[in-house]
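All protein chains but one are shown at their positions in the complex.
Here the chain labels run A, B and C in written order, and each chain numbers its own residues starting at 1.
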Amino acid sequence: MNFASDNTAPASPAILAALAAVNHGAVASYGADAVTARVRARLASVFEHAVVVHPVATGTAANALALATLVHPYGAVICAEEAHISTDECGAPEFYTGGAKLVTLPSADGKILPQQIDAVMARAGAGGVHHVLPEAVSITQATEWGTVYTAAEVAALGAACRAHGLRLHMDGARFGNAVVQAGCSPAALTWQAGIDVLSFGATKNGALAAEAVIFFDPALAEGFERRRKRAGQLWSKLRYLSAQLDAYLEADLWLANAAHANRMAVALGEGLSAVPGVRVVQKVQANEVFAAMPEPLIARLEAAGGHFYRWIAVPGVSDAVVRLVTAHSTTRDEVAAFLAVAQQAEGVLF
Amino acid sequence: MNFASDNTAPASPAILAALAAVNHGAVASYGADAVTARVRARLASVFEHAVVVHPVATGTAANALALATLVHPYGAVICAEEAHISTDECGAPEFYTGGAKLVTLPSADGKILPQQIDAVMARAGAGGVHHVLPEAVSITQATEWGTVYTAAEVAALGAACRAHGLRLHMDGARFGNAVVQAGCSPAALTWQAGIDVLSFGATKNGALAAEAVIFFDPALAEGFERRRKRAGQLWSKLRYLSAQLDAYLEADLWLANAAHANRMAVALGEGLSAVPGVRVVQKVQANEVFAAMPEPLIARLEAAGGHFYRWIAVPGVSDAVVRLVTAHSTTRDEVAAFLAVAQQAEGVLF
Amino acid sequence: MNFASDNTAPASPAILAALAAVNHGAVASYGADAVTARVRARLASVFEHAVVVHPVATGTAANALALATLVHPYGAVICAEEAHISTDECGAPEFYTGGAKLVTLPSADGKILPQQIDAVMARAGAGGVHHVLPEAVSITQATEWGTVYTAAEVAALGAACRAHGLRLHMDGARFGNAVVQAGCSPAALTWQAGIDVLSFGATKNGALAAEAVIFFDPALAEGFERRRKRAGQLWSKLRYLSAQLDAYLEADLWLANAAHANRMAVALGEGLSAVPGVRVVQKVQANEVFAAMPEPLIARLEAAGGHFYRWIAVPGVSDAVVRLVTAHSTTRDEVAAFLAVAQQAEGVLF
Partner (left out) sequence: MNFASDNTAPASPAILAALAAVNHGAVASYGADAVTARVRARLASVFEHAVVVHPVATGTAANALALATLVHPYGAVICAEEAHISTDECGAPEFYTGGAKLVTLPSADGKILPQQIDAVMARAGAGGVHHVLPEAVSITQATEWGTVYTAAEVAALGAACRAHGLRLHMDGARFGNAVVQAGCSPAALTWQAGIDVLSFGATKNGALAAEAVIFFDPALAEGFERRRKRAGQLWSKLRYLSAQLDAYLEADLWLANAAHANRMAVALGEGLSAVPGVRVVQKVQANEVFAAMPEPLIARLEAAGGHFYRWIAVPGVSDAVVRLVTAHSTTRDEVAAFLAVAQQAEGVLF
């Protein structure tokens, strides 16, 4: 009953097997190998577009390297207040960009809106050289609140970005979960909607440690490889990073994993909604459930072996809010067991 | 016959197996897991000293993060001209330290001398605030020329550092090879000789991608974890990084791998020395052979399927110098085949 | 009728004269001169405390250099949302600190409160290495809203900082105006209240371009001089920077200038308050007046030759808010003329 995070989950067996499959013989280092080339080809196919692809090991690295190619040190990145890049990466964007700033926007569900971008840009014009220069927007898909932008929503943001000369980055740490929910093609959710660079996450969805930075415009990737190298993010034995991504894409494992995790989250959310005193406070569109519940119930669930985190309070909700995250490895039994504890608690608690 | 680099080699089977062994169940992320704890305990035992240990995926990250904890942005790191941190990390030390400088020293065999440090410090005193402040020395063990500092040599550098208030870092990308050659304990080669921080390499010696930054003085590690996080070097599923190190240390696999690679290099060096027209230009003390040889021989070896790099010229040697690197996976057959090509070339070439 | 900013004002004649007075003969460069020494002695006397003093040319440099000595690149500085360091220095703190973050707090009048610091620190504890580490607080005195912290208010912040292990910086771009208003000693407003470092401003109050960074604890100044040099903020002919500060302190010119500017602001504020339809929205405690007024009145004042800026809207006030800044060189006639335009407008506008 571990719903603490999708990063507590193990790797998919197929991904582990892929490591063994490439573990023979001398292979050219630093990415000049066949498996890395195959990953590039697979992603071009998945996204139906020419792509520049660079594998890295962590989502923080993917995001920070992507942003460093998009903004100057005197620039700014517009993002949601809850964005992982703003709250959970210990200043990685600031470090990688050389001191650019994040301009954060409030949001009810983790999604930002085109008119918020317009408003920032209207203010930015007035300040001239005294203010940092907004050069990019970063959105998270699925969001930190477990919600998913529709293709139309992304496209509206893309249009706003183009109107203001801003680049658009997508933190896709849970991109697979978003694609499954959106029910449209990866292309529709990204470059067709105006995304310039995507952090394509695999770690939270079945890899050991693997992400890909995907540029849809090769010109934007200039300098990326040297930035990656000097950040210590270029693996010498890159085959072991690429092999993970290769297996992740093979036979759409990434979508199968995400679909399973999403289903488990829906089941968890529906089950909890039926428990008196519990309120699911965000739509369950990916693999996360945010639920307000009374303290005694939280204590019960923890005592029974449930693992999860308390989250930031939701305005207008007095109860504590907990976050429950499912993964490719979450079982129906775990979900059922967790819900059973919650349901049994009802009689005791109320 | 791939002697291009030890990073073209595959991973040791035991290390790959360790990944499978930890691939079950939900495990606390970001290092709060049992295997990471075990790695820490193993390294404390190996070094016979309390240590602060932080795993990262690449040697460049290990070095740059270590140096960033030792020097200010207005500081300087003294190192050999050929040091990997100076020539092959695309400015990673400058990036991670916030712009500190490297002060490079010439050396005939990759080793720097205490009197060179004395000379730098004598000059540094004169310049005051107009000059960067040397705060650390970094040495590579084994060196970029495949030579190995003795414990006494390291201790002499350690004494010079203490005399000048400098910290001493060791880039141990090939530390295992050095320990085998030096024939003394890891402790004797490091903290007992004045090393403050060690980049303990595993990638070149059998891991997929794993290094450990080891602080022998916990006070020096202050801030390291936030630096690692904002560099995107903290794995969420850290068990897969630690498991590699765990298997690497288990039953002294690291020393066995290194000993094998060193023996292969010695065989290669001895064999080449016997070829007329070939001159081994550095002592073969680790897993690298530097050999000057006529261009026609180089062409022959390459045509026969040999992989290796031309290296920088050696003063006083007109022939090209090639670097041949062995690894844990190099076979006696590969070495023999390569030497056979060289020996057969003799009749043809001279 | 130029109330656009105190930086549109000329220099005090005595400060200009001081430049001429030191303009003879060869003088040791980079601060090893008599006038720089005298400035240090004067400031020790003004603050009744041993001080480390380093002159720089701009307030942005003073603030950013001060903060860079107080926080690590992975650190954070807590400040008001309107703080100059956050809104008007184009990312200088981020640049100088190597990417530290500003954590901004809302405030009604430009002043932050100890309990806001407590709240930030309570949240900071939870995040561990995923979050930047708050290491300092920066307050502006007088504030960006023209208000002044009392000595007791500063002391309460100082106590909160000590309780949380935070350093306390004061952006004193208008420190003279604050001292005059507070009616207490410079010591009482600074080190006696817990201030660790002060950006002591002179430019806005009569200098051409001169500020002093003042450390009340010499240990905190470590590395400052090299940071200043590498920032290109160390003047070779430092006598011309120090001479400005020397004249600024001589015979309390700084307090006389500030007192005059404050009186002019009070006169302006009182006069405007008497105009129907105008509302002064912040206490006038230094040399700034923030007044909400109808657009037609703004147009009238501008047409009559008044210079001033529109400021950010004030919650609950529908009229535009303008900022009017007085200086040491503002005359009673200018104030009277401006008020006359406003008063005459009354009949026309309403």
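Note that in this section contacts are C-beta pairs under 8 Å (C-beta built on N, C-alpha and C of every residue); 3 or more make two chains touch, one makes a residue touch a chain.
This structure is a prediction, so every number in the text was calculated from the model and none was measured.
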item	value
Per the touch definition above, residue among B:Ala9, B:Ile112, B:Val129 or B:Ile298 touching the missing chain	B:Val129
Sole residue of A:His84, A:Lys204 or A:Arg227 that reaches the chain not shown, by the stated touch rule	A:Arg227
Residue of A:His72, A:Lys283 or A:His307 touching the missing chain in the full complex	A:His72
Identified contact with the non-displayed chain, of C:Leu234, C:Leu272 or C:Ala345	C:Leu234
Touching residues on chain B - with respect to the absent chain	73-74, 87-91, 94-95, 97-101, 127, 129-132
Sites on chain A contacted by the missing partner chain, in the whole complex	30, 72-74, 98-99, 129-130, 132-133, 223, 225-230, 234
Chain C residues that touch the omitted chain in the full complex	2, 4-5, 7-11, 13, 16, 19-20, 22-30, 56-65, 89-92, 94-96, 203-204, 208-209, 226, 229-237, 240-241, 307, 329
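The rule is short, and it goes like this: only the chains that are shown with their structure count from here on.
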item	value
Remotest chain, chain A as reference, centres from CA atoms	C
Inter-chain centre distance, chain B versus chain C - centres from mean C-alpha coordinates, in Å	51
Geometric centre distance via CA averages, chain C-chain A, whole Å	42
Rounded Å distance, chain A centre to chain B centre (Cα mean)	35
Numbers and ranges of chain B residues touching at least 2 other chains	30, 226, 229-230, 234
